[in-house]
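The complex appears here minus one protein chain, its other protein chains still in place.
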Amino acid sequence: MRSTKIKYQLASGAVLKFVSWGEEEAGVVYNVSSGDTHLVTKAGEILLQLLQKKPQTILQLVDEVARFPEVFTDDERNIETMQELLVGLKRIDLIEPTII
Amino acid sequence: MKSDLVSMVLRQPADVQSLTLQQWDLLIRQARKSQLLARLYYYLKEEELLQYVPEQVGWHFEAAWAVTVRHAESVQWEVKKIYRALFSVGVPVVLLKGAAYVVAGMPSAAGRVFADVDIMVPKGALEDVERALGRNGWVTAHHDEYDQRYYRTWMHELPPLKHFKRQTVLDVHHAILPETARLHPDPHKLMMDAVPLDDMEDVYVFAPEDMVLHSATHLFHDGELEHGLRDLVDLDSLLRHFSQTDGFWERLLDRAVEMELARPLYYALRYTSHLLGTPVPNDIQSKSRQGEPNVMMAWLMDQLFYRALKPDHASCRDSFTGLARWMLYIRSHYLRMPMHLLIPHLLYKSFITPYKERQLEKQAQNQPNLAEFLKDVAPENRK
Partner (left out) sequence: MNVALESADSLKKRLSGSGCYLSIGPFVVHLNTSIPSVSETLGLLYSEISSDPKEGVADFHIALERPSNHRRWLHPQVNFSLDGHVPFKPLPLEQAFPLFEWGLNWCVGSYAHQYLIVHAAVIEKNGSVALFPAPPGSGKSTLCAGLVNRGWRLLSDELALISPKDLRVTPIPRPVSLKNESIEVMHKFAPDAVFGPIVHDTSKGTVTHMKAPDESVEKQHILARPEWIIFPKYEAAAPAKLVQRSKNYSFMEIAEQSFNYNILGLRGFDTLQRLVDDCSCYDFSYGRLEDAVEVFDSLPVSNKQVVSS
């Protein structure tokens, strides 16, 4: 569903730990509950941390990431880019649409 | 036949103080074979007896424990996924066995090795459930046509499902015994009395008496006794836990009669008390004898179960153990399905399946061997 009204949240029960070294594009995310380890981009990491705080819609996320211009350039602060990132995070079971 | 050190220690944990180093060696091997190494560690920890574990063997217990901790976390995650997948179907889902113990935070969960997750749903909802699970990544695990027919047509069950990403197995039941079995505990009653879980809507676990009866039925009725002692320890743990509630024993007896499960309950109380020292009150033990078989059968069952409920380790076998296990295997299938299905089924299982497997092997020309296993074991463990 491509409705912009869908709220996304961290996969229920997920407890995440982040670690990254250096100024690189990627960092490591460990899901304590599932035991899965992932390499995610800085952009993905920021999204996860935002969703960890509270569930948000795509539009809300587009707004929020304005605070990180070094990671989300002007070109990237749009629905399409956000959708791509969210699909990627959903595929590795880190986020999910809220049920209700 | 050397002694069954595992049962001895389970009955009387304090006995570990007098074990020699060689006995510790044997205990660990027997316990590992029975998948009870972590559970033993748990009991020793609870009884503050860890100081008696010799230094050179301690790691075996801790390592086994670490595995079970991870298993429990994994089951919790799996249950959350199942909950989400079935949320839209809107039917009650009952967690069974190990998954129930873990999610309900019961002591029976400690040190447990989990394989599949088992759930029960209303029979009418099976199709919808299978579809919802399919949409969320669960696919059928058995591709053999015979196995599909065995489960669906004959046993009226869904074959086990496997999640394509996580490789976890999910068994969806609609009753605790197959329709073809000789006993018919009413699944509707089981669902009506199931206990809801706090944080997941429409997810339940069995009422205490039903949990015990389900465990007893699985072990003494339709189980293949591959892990007989481990299942007996499960039962013992459930009984000790629930007996702390007033009136539990009486309710258990009444429920057994109501559900036609007096026979498995009789066996359960008999063997847990004899082998593991489960504190079953004498009057309850006597009353449970209403489920007793005739004298000859009782004697035969003793011969079979006393052997099959030992650790499946070379040190615990006598010349009849193999026969006993085989007979119980046949019995479990006999109790699950009518005669006219049973013989062809057993024939298929013992002769045709291995042959078929050999055929597939030749075709694939791909003998899984150790080196490949080693190559695969890291990615395998990752998933």
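Each chain gets a letter, A and B, in the order it is written, and its residues are counted from 1.
One rule holds in what follows: contacts are C-beta pairs under 8 Å (C-beta built on N, C-alpha and C of every residue); 3 or more make two chains touch, one makes a residue touch a chain.
Because the structure is a prediction, the values reported are computed rather than measured.
Considering the complete complex, identify which of B:67, B:113 or B:284 is in touch with the unshown chain.
B:67
Could you tell which one of B:14, B:57 or B:192 touches the chain left off the display?
B:57
Tell me where the left-out chain touches chain B, residue by residue.
On the chain B side, contact with the omitted chain comes from 21-22, 24-25, 29, 32-33, 54, 56-57, 59-60, 62-63, 66-67, 69-70, 73, 313-314, 367-375, 377-379, 381-383.
State which residues belonging to chain A touch the missing partner chain.
So the residues of chain A touching the missing chain come out as 17, 19-22, 24, 26-28, 30, 32, 35, 37, 39.
Here is the rule we go by: only the chains that are shown with their structure count from here on.
If you average the Cα atoms of chain A and of chain B to get two centres, how far apart are those centres in Å?
The mean C-alpha positions of chain A and chain B differ by 39 Å.
In the complex, go through chain B and note every residue touching chain A.
70, 73-74, 76-77, 80, 84, 87, 165
Flag every residue of chain A that touches chain B in the complex, lowest number first.
It comes out as residues 12-13, 32-35, 93, 96, 99.
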